[in-house]
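With one protein chain removed, the remaining protein chains of the complex are shown where they sit.
Labels for the chains are A and B, by order of writing; each one numbers its residues from 1.
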Amino acid sequence: MIDNQPSVRRLLAAHSPSLHDHVRTFGPRPAPAAAELIGELERAGLDGRGGAGFPVHRKLQTVAAQPRRRGTPIVIGNGSEGEPLSAKDATLLAAAPHLVLDGLLICADALGATEAHLVVGALTEAGVRAALAERSDTHAVRLRVETGGFVGGEATAVVAGIAGGRPVPADRPARLAVSGLHRRPTMVQIVETLAHIALIARHGAVWHRAVGTTDAPGTRLVSVSWGQHTPRVFEVLGGSSLRSLLHAAGAPDATSTLVGGFHGAWVPASALDAPLSVAGLAPYGASPGAGILHPLAQGACGIQVTARTLATLAAASAGQCGPCANGLPRIVELMRELLAGADTVAELRRIAGLIEGRGACHHPDGTIRMLRSALVVFADDVAAHAHGHCLARSEVKA
Amino acid sequence: MTRLHIDWTACHGRGACTELLDGVLRPDDWGYPTGPGGSDIAIPADRIRDARDAVSLCPRLALTLRPSPRT
Partner (left out) sequence: MDEAFWALGRGTGVVGLALFSLAVVLGITVRSGRPAAGLPRFGLARLHRDVAVLATAFIGIHIVSLFFDSYAQLQLVDLVLPFLAAYQPFWLGLGTLAVDLTLAVVITALLRHRIGARAFRAVHWTTYLLWPLSVAHGIGAGTDAAQPWFLIVVGVCCAAVLGAAAWRLTTSFRSPQPDATARPETAATRRLTSSEISS
């Protein structure tokens, strides 16, 4: 569900997903050359809208700089959105598929790519196919439905799936931008990022920076969810306070909140006036990530929610790497013991330190980050559980 | 600094490397090699020969030696 103030509609400015409304709202697709596009994106300060938040212009620069012998570049739009708490990419693909396609093709043209892939979730496939059929410039775009689950959305996993293998992360000696699909320079961008590229290519960096804050310019999509609610998606100004975003969603705005998704970090209620920006969240060990906010529902126990999340993350492991495949289930076991009244915190910390940085992807690292933040933010709950009580049980459940 | 890169998708924790590079690598709770650097283990100059042996003898071809990128 989409809901926001009229002045913030940029990505979601068109009235319908049709090509006609798209062209009427945004105008035709421009075709900037690589240097021009990269320069504009650098001035705009656009960061990737996936978990890592990597500067977009740098990725394009790396691909553009690869020597010809490495092959013709390939561009990939990643709309697989394996994160359960995120619905922004699916929403964007349903509401503005042509912006995403524009962004993909703008990058393809600028980089001289002759092959473009778009990976989407099963529920958005039909709408995207319809959008592709409306256009005459998408013959080089291949659509694929993601099948990899949570870790399947990781960039090397997406590439592996397109190449015909299992969509699981791969150990790659070089970055994808240098050597990716079929060993060719490959640009992978989240679909929201592509939509921003499509707008910046039209209106320029100054326009992009006209809203938002200096270190979080422009707009971004956020997914807000709590309890059992499915995520609600909003387009918001960069640098908006967490509290204002939660309030606009009708979510609890005075409880500890998971920021960034399952691989993000819990922040205490006292942090909710911080802006959704890299600098604003850094003091809390958090970052905007994929723009996910998940406050604790009233009456819920932060440790129980964390334990359930950890179980989901352990089950989501691709099972390729020993430390992750063994360590995450062990962490889940220790959390269960904690919930049952045993003080397993020291062992939890030890296992966390043991598996950190030891895997083909960042699944264990992201999981540990979330765990560590929970141990800090829910320290009181941890202490209570270690002595056999739950603080949440004494409150009335909503 | 030379680094020993571990391809975790190939490693099965067979343990030849932890023997050859004892003092640098040790088996973790489940037998997988752990040492300074996580996935890219820092190898002191006097152990490079052992690291080369580890690369050669790993039955899963999970190891490669790389110079560390300047960060």
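Heads up, the rule we're going with is that a contact is a pair of C-beta atoms (placed from the backbone, for glycine too) under 8 Å apart; a residue touches a chain by one contact, two chains touch by 3 or more.
For clarity, every value in this text was computed on a predicted model and none was experimentally measured.
Participant: Which one touches the absent chain: A:Leu296, A:Ala318, A:Ile351 or A:Leu375?
Facilitator: That would be A:Ala318, which touches the missing chain.
Participant: Of A:Ser16, A:Thr230 or A:Ser270, which one is in contact with the hidden chain?
Facilitator: Reading the full complex, the residue touching the unseen chain is A:Thr230.
Participant: Among A:Pro73, A:Gly148 or A:Pro185, single out the residue that touches the unshown chain.
Facilitator: Candidates A:Pro73, A:Gly148 or A:Pro185; residue touching the omitted chain: A:Gly148.
Participant: Just checking the interface: what residues of chain B touch the absent partner chain?
Facilitator: 10, 12-17, 19-20, 27, 29-31, 53-55, 57, 59-62, 64
Just so it is clear, only the chains that are shown with their structure count from here on.
Participant: Between chain A and chain B, tell me the centre distance in angstrom, where each centre is the average of that chain's C-alpha atoms.
Facilitator: Averaging C-alpha atoms per chain gives centres 32 Å apart.
Participant: Using the touch definition up top, name the residues of chain A that touch chain B in the complex.
Facilitator: Touch list, chain A to chain B: 168-171, 173, 320-324, 326-327, 330, 351, 354, 356-360.
Participant: Contact residues on chain B for chain A in the complex?
Facilitator: 5-13, 28-32, 34, 37-39, 64, 66
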